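Provided herewith is a single structure, encoded as structure tokens, for subsequent inquiry.
For this view, one protein chain was removed and the others were kept in their places.
Per-chain residue numbering starts at 1, and chain names A, B and C are given in the order in which the chains are listed.
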Amino acid sequence: MWVNMGPQHPMTHGLWNLRVRIEGEIIKDVDPEMGFLHRGIEKISEDRHYNEIITLMDRTCYVAGLSWEHLFIIAAEEALHIVPPERAEYIRVLSAELQRIGSHLMWYAAFVQDLGLTTPFLYGMRDRDLILDLFQTYTGGRLTYEYMRVGGVRNDLPLGFTARCRQVVDWLMDRFVEYDRLCLSSTIFRERCDGLGLLSAEDAIAYGVTGPMLRSAGSRRDLRKDRPYSVYGQLQFDVATANTADVTGRYLVRMEEMRQAVKIIRQCLDWLDDNPGPVMASQLPRWLGAPYAPVGNEAYLLKRNYPTGLGFSMVEEPHGEAGAYIVNDGGEHPYRVKFRSPVLINIWAAKRYLPGYRVADIPPIMGSVDVCVGECDR
Amino acid sequence: MAESGAQAPAPIPGTEQRPLLWVTRPLATAARQFAKSLWRPSTIIYPFERLEDPKFRGEVAVASGKPIGVGEIWDNYRGVHALNINTCISCNLCAFSCPDVCIEMVTVPGGDPKHPKKCPQIDYGKCSFCGFCSDACPEGCLSMTTRYELSVHKREDMVYSPARMFEVFKSKLPMNPIRVERPKNEDQILLDPPICIGCNACSRDCPTQCITMLDIPKPTPKPGEKLAKRIWKEPVINDSDCVRCGTCISVCPKDCLFWGTRQ
Amino acid sequence: MSSASLFSVSDTIAAWLLAHIAYVFPPPVKGWLTSGDVVLGLTALIFSAILLGASMINVIVLIWWERKLLGRFMDRRGAMHVGFAGLLQNFADGLKLFRKDTVRPTQADELGFWLSPTAYLVTSLVIFAILPISTGWNGGSLPLTLLLALVIFSFAPLFIFLGAWASNNKYALIGGMRSAAQMIAYEVPILLAVVAVVVLAGSFDLTTIVMEQRNYWFWAPLFLALIVFLTGMLAEMERIPFDLPEAEAELVEGWNTEYGGMLFAFFMLADYVRYLVGSILVVLLFLGGWTLPSYVPSVLTSFPLAGIVWFMVKVYLVFGVFVWVRASLPRMRTDQLLRLGWMRMVPLALLSVILAALVVAAHCLPVLGCVPSMGG
Partner (left out) sequence: MKRDELAASLTARFGDRILGVDAFPGLLGRVRFDSTIALELFRAFRDDLKFVHLTMVGATDWVDHREVFYVLWSDADLVYVLLSTNLPPDAPTIASAVPIWPSANAHEREAWDLVGVRFEGHPDLRRIFMPEGYAYHPLLRSFKIHEPEDLEVKVRSD
């Protein structure tokens, strides 16, 4: 019997459809269907200036907007041959790590709710709100930030931000202990999650699965360590791994990643306290587009030599490895923007890790994937 | 790099990850939270209590012992725009920089009849609150306030006319204090002198009145040579006043103005 | 114990009403109206109406109680604005559900689709007629009240399965199957735990069981049985962590996916009726019903209807425990529930039966948590 789980279904966390063939309660085959949220972001990007694409990045992944801004900005700066100041890089890393905590908190909330336990949903959302408050103080937005710019970031951190941020992350560290008490110390939780959704490291690599799902299988692959982009090379942190390759392992990896993110955030805050400076590249050409130039004005486009270039970036996004590939053929718009969505591949690999389990195991297993349909469908 | 047999993360001190007596620990955790939130849960009764109210925020922070909201810097929020019509110079920069094309320049009373004054009108049905327009505004007359309640009954009401945004401005809401520094090496508007016909269009339409037409010497024609039919004036642009809106370029009939960097 | 009973109150009302109605009729009808049979019939009607109204109000207050408690467990407030502290919120919700259109899927089996919510609600409500709330406040005291209550209580999976099958939905079908499957997991331990109580009390009559607890409440000697009974009741009531039939994460709403409007309200009301009945059974069997320990000052026990008041306080506290469990535990899986039922709860229940037998045999009254009353 084929059962459609989606597009409107509590398990999906968005709009997608998991078609499941079941016999009794045993899953025999799955077929994920995507595209319900396809907004053509790659197509729209071809008609926008580089800075204007940033508004799309927040909407690509609505739980990890700053991570995707970071991804795009790195590729765009490569394609446009611009070097941002170091302080901007630190602020970006700080933002990305705060966003990682925010995204993982959102995941925690949704994942445990899938198990039928609604209390942590409120806890996770409540604590994520602290992160959103922090974002609001310096980016001005709570969900769609539009903060990073080609060549730097929009504005410097406001006064008193670092102290407040330290306060918040200290408080969050206490909350992580409480999360573990609610989940890991619960026999029912362990029974529901241990040994579920097994995906070995070899299979994960073959099927392109990245992020916490890969690290939960014992692999130490983390782009922040293996290919340090931005200023990750100068920061001390450990790669969170587990060796169980199951849902519990993914839980452990994400919880540990949040603690490591706090570690990175503290280092960034220390650095930012000591090193004031500009947050925008000084040699920024004016042809970049909004908001520095009247880009809608056709007269502006006359008599201008644009540089050409290719940009490629991969970042360790909360959901996995996200990639951007930008072709700048010498216009004010990119010629082609291609994004790699980790969620699309992680969901698609459900063909490998879902069959053989029960219908009741679908929510925990798919919840442990951390689905964000926005970035999956783009 | 894939290493098999990697270790699970070490448990954080204070976190015993093994279950104890079936489910006693989660029960105790929930009960502790119950006791904590008996007096004052973290939620805010939204229409009656507001996060941006400093008094209230302090009260919650004290009562629940944890930070909620970030105090004095709530003002950075990007909400509904406030427009100061009086200082708007109709430079079009906000409309040019809008990624969603939701800004339209509409005529407002107050300009002279030949060159009516135009101010932005924003369709919040399209707006993505990215703040590019207020970042681009050279005069700081368009800025974003902390107002975030936009619900209306009719779609037409989502369109905020300049007068309506002026009302927002007059309501003294906190405005986003962050100003984006403009790039240092901005392009300038350069003139291709041989093409210029001295028509005064750029000077006439410049929103900041930074273009003055200066007389240039009329060359004495050599015998047999015909002088170009033009007014013997050339625009001189005062760079410190120029806001780089490009209006002069778009109105120039001969395309003799262009962007560039003066050596 | 108050001498008034619900039946005598209904009897008084019926006699008074009939006397006044009969006043306008000619003598033959008048005589018939005031005859004993008619009075008895009207008494039964009034009795049922009062019982129904009281239980429905309690059920709705129970929903409010759960919402408020759950809110505090989750660091939020629950219903706030309709009525005092949201007390009337559920009446508003009920009103809304009542006004909603009832949609039946075209392929659904009509009879089963309409029948199952009604039957589910009615069978759940019937139990109230035999539950003693306080002395004299029940419909009838049969010798086997306890067994009858449990039997009616376990009708539910039948109607759940009927409704699930009739609504012709895959989720509903899986949910109904699960409901039928998990029944064998909890019925046996529950009955064994009840056997322990019966051994100690020496009767199947609920009133007698409560009266036997005047000296000491049964939870202390039968703590294991209490745990088993609470767990089994959670499963019987299909609450988290055992709400597999309506596991909303994978089965949307499980067996009531296709139900909306008033039919859904029937299901929901019946669910809460069952929660109420489950809490009442726990109070009756283990927490001494309407009795209070003798060291409680008599001011607290001598006011009118004191038995009912204290009984309801206990019921709401027991339901609070159910809410607490809901707030802190995730949902189990069917096979895990079966394993729990057969491999953990059945041995524990058997152990508690043995304990109860030992207690009876040794005539030893445990000291823990119970106070021997003066009169014995």
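In the analysis below, contacts are C-beta pairs under 8 Å (C-beta built on N, C-alpha and C of every residue); 3 or more make two chains touch, one makes a residue touch a chain.
Everything numeric in this text was worked out from a predicted model, so none of it was measured.
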{"item": "Which residue of A:Pro158, A:Pro278, A:Gly309 or A:Pro355 touches the chain not shown here", "value": "A:Gly309"}
{"item": "Hidden-chain contact residue, picked from the options A:Pro7, A:Pro158, A:Gly195 or A:Gly208", "value": "A:Gly208"}
{"item": "Contact residue for the chain not shown (choose from A:Arg59, A:Arg175 or A:Arg227)", "value": "A:Arg227"}
{"item": "Touching residues (missing chain, whole complex) on chain A", "value": "2, 34-35, 38, 40, 42-43, 78, 205-209, 221, 226-227, 309-314, 321, 323, 325, 327, 335-336, 338, 340, 344-345, 348-349, 352, 377-378"}
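To be clear about the criterion, only the chains that are shown with their structure count from here on.
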{"item": "Overall pattern in which the protein chains touch one another (line/ring/star/complete/other)", "value": "complete"}
{"item": "Centre distance in Å when chain A and chain B are each reduced to the mean of their C-alpha atoms", "value": "26"}
{"item": "Interchain centroid distance [CA atoms averaged], chain B/chain C, Å", "value": "61"}
{"item": "Residues of chain A engaged with two or more neighbouring chains", "value": "119, 123, 126, 182, 186, 188-189"}
{"item": "Residue numbers of chain B (touch at least two other chains)", "value": "23, 26, 29-30, 33, 42"}
{"item": "Footprint of chain B on chain C - complex, ascending", "value": "69, 71-77, 80, 324-325, 327-329"}
{"item": "Contacting residues of chain A [partner chain C, same complex]", "value": "1, 3, 5, 9-11, 25, 112-119, 121-123, 126, 182, 186, 188-189, 191-192, 358-363"}
{"item": "Chain B-facing residues of chain A, complex", "value": "48-49, 51-52, 54-55, 119, 123, 126, 129-130, 133-134, 136-142, 144, 146, 154-155, 158-161, 164, 167-168, 171, 176-178, 180-190, 201, 205, 218-221, 226, 238, 240-244, 249, 252-253, 256, 259, 280, 282-287, 290-300, 302-304"}
